[in-house]
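Comments concern the structure below.
Only one protein chain is missing; all other protein chains are in place.
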Amino acid sequence: MERKKRLKNLSIAAILAFYCAISLVPFYFLVIRSFTPTLKSGEFYFWIPERPEVQMNARLGNLASVNNIDITKLKKDFGLKGYIDPRLTLQQLAERQGIDAGELEEYLRPFIQYNGIFVVLSNGFLKSLWGTIVVAGSSVAIGGFLGIMTGTALAGFRRPWHLFVYNSYLLNMIVPPMMVILPQYFIVTQFLGLQDSYFAIVLLHIKGGALSTMVFTTYIAAIPKSLRESVAMDGGKHYHYFWYILLPLMGTPFAIFASIMMPLFWNDLLLGLLFLSPEKYTLPAFVATLGGAYGRNFEAVFSGVLMSLIPILVVYFIFQKLFIRSAMAGAVKG
Amino acid sequence: MAQVSFNKVRKSFGRTEVVHGIDLEINSGELTVLLGPSGCGKSTLLRMIAGLEDVTDGDIYIDGEYINDTDASQRGCAMVFQNYALYPHQTVYKNIAFPLKMAGKDKATIDRKVREAARILQLDELLDRLPRDLSGGQRQRVAMGRAMIRQPKVYLFDEPLSNLDAELRGKMRLEIARLQRKLNATMVFVTHDQVEAMTLADRVVVMHDGIIEQVGAPLAVYQRPTNRFVAGFVGTPAMNFLAVERAELGNESTKIILTGGELLTLPYKVVGEPKVLGVRPEHVRIGAHAGAVAVRIDPFELLGTEHLGDRSYRYFTVPFGELTVLGADNDAALPRGTPAFADFDADNVHFFDHAGKVIQRGQGQSAIAGERT
Partner (left out) sequence: MPTQQVVQDVGEGRRLLPSARTKKRAKRSRLFREFLVDLLYAGPQYALYIGLLVVPFVVALPIVFTDQIDFLDRDIDVVGMRNIVSLFQEPMRDIFFATLRRTALFTLVNYIMVFAFGFLLALAMYELSSKFKGAFFTIIYMPWMVSGVGIGLLMIMLFTRDTGTANLAIQALGLGKNTFDVRGEAASVFGLPVIYGWKTAGFNMALFLGGLLSIPRETIESAKMDGANYVKRVAYVYIPQMRPSIIIATIFALIGGFGIFDELVGLGGLAGNTDARFLSILIYELGFATSQNFGAKTGTLAQGIAVSLVVFLPLVSVAFYLNKLQKKMQYH
């Protein structure tokens, strides 16, 4: 009996381990492909291939179109003036413009060797990253705060309208974003005048409040009523209770809320695409344009995917216990 | 120090009325205990003073001021909750200081007062601890400290001792009584534990089903209950109640016929129609010899004996009902088949009419016949 049980357990563990291994494969190859030169996309690499060297006989035009080398910047950095024929090879360029070929090679080496990363960085990745941090961060912070406030009012459903408000938030969970995005766009851009603004996205992120209301109302309702009463007896007003007692106790529910919403805010494409100009794009929109504009430079596209994934993965691994617990908590409550 | 007055106060939750028109004066500087079984409305009454429940109908005054709709934070009451309601993330110091912080007192004043309160309550060593690191008794004392720090007009206690073990409860009872004398404060204390009520109270308010059954000093309530509920609720084990068949009034005496046909002659008049005779376990003896006011009880059966160390109670079935008797008389003295008698202390026999009201007492209590019911 005991042996049979252990055998059963072992086989389940083996199956799950197998699934996990398969599950990691796309991540693995994402890393490999982020360092596989686009020109070698047709070959299979199980490991990161050797870094390519700068080919001095490569034509400038090809470098510009395949590797997205910025010719304008190159000209500026070497103090070159006038029209440069894209059919020239690097060797020819060096000879005609009288620059040291070795210097040119040194200059181009990082662009060629880590082409994906450099293309992504030079196209405004950091700005996009910062924008995403701002948007996702403030969405979580403001959304959480508003959720705590809502929970404070609604917890316990002391009045019939509390329950009505609570239930009406449910609607947000079952209305697909696409259904209301056209009208929302209309209101936010025409009515509120928020064009090309991070704030518009934050507003639309926190507008729903279904999950935050659910999490915080449930959690606050579980706090003994006597704490609130005690504050009143101690001569404190509702804002004293909120500020001194409730907020410090909201760590756990806030963590649950944040860990569920953070990936959604971080990865939201639609709002970024719609409300921002390309210079201010958040990461998903940024990656989407990489896929569109640099569709031919696979190395850059996959580097973009990888680089936009890493920050949220780091957060995920730091708080993984929390993420799992929140997923379960959310699931149990429904 | 303040006095609290209730004028026809009612409270309903939805359609259920739980407090039915209470009139009550809580005297300044006294410790008043609201005593009653759970669900009798005593906690609701307390919470209405505090402002934690709104008053459905009627008025509440603190020091003559109408406070029905005054915010709880403005009433000048302090409350010790059943679960203490300590702020879990704040140290003992911060917990006690909280009311002063709310009142906007400066740091130096707060510090002085907190330390003073801590000294009185022997919490000096614990000021930096969090509530979760305290024992039940310590938490209780912190809650008391938080209540007294603001020198409230009225202290409210909502069953504050019910979460403590028996030994600690006894200790804290003394503590609260000592504190009350020291502060000379108005305190309202809710409990279902009559020992607490008897030991702590200046005045006991016995409540039942949303009405006040009796108000009086603890001993008065014990010795001279005004109705059958109070008589039965106060005192452990409960008073013996025996059904009365009829009463025959004589000149200077009354003959009481119990349901079993047993006869009892009391040396005084009982006016009215007594339906029930009540007598406490300590006022009835069982023995082989008849005393002054005795009833023959054979055949009887001893159901059991409770030895409490300092005293014992014996539970009997007798022809006219059941009897609980104080005293560990040697059972061997009452062999089966021999005559046996229940001997009543005539001065401490109570009579209740069909509605359960006391109608006329034995001579021991005749003086307080006018007490409110």
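Labels for the chains are A and B, by order of writing; each one numbers its residues from 1.
In the analysis below, a contact is a pair of C-beta atoms (placed from the backbone, for glycine too) under 8 Å apart; a residue touches a chain by one contact, two chains touch by 3 or more.
This is a predicted model, so every value here is computed, not measured.
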Touching the absent chain when the full complex is considered, from A:Q55, A:S122, A:S138 or A:N172: A:N172
Contact footprint on chain B, counting only the chain that is left out: 3, 5, 25, 27-28, 54, 59, 61, 63-66, 68-69, 71, 215-216, 370-372
Chain A residues touching the omitted chain (full complex): 8-9, 12-13, 15-17, 19-20, 23-24, 26-27, 29-30, 32-33, 41-44, 146-147, 149-150, 152-154, 159, 162, 165, 168-190, 203-204, 206-209, 212-213, 238, 242, 263, 266-270, 273-274, 283-285, 287-288, 291-292, 295, 298, 301-302, 305, 308-309, 312-313, 316-317, 320-321, 323-324, 327-328, 330-332, 334
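Convention: only the chains that are shown with their structure count from here on.
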Residue numbers on chain B that touch chain A, as the complex places them: 50-52, 71-74, 77-79, 81-83, 85, 87-89, 98-99, 102-103, 146-147, 150, 156
Chain A residues touching chain B - in the complex, by the definition given at the top: 224, 226-227, 229-237, 240, 244-245, 248-249
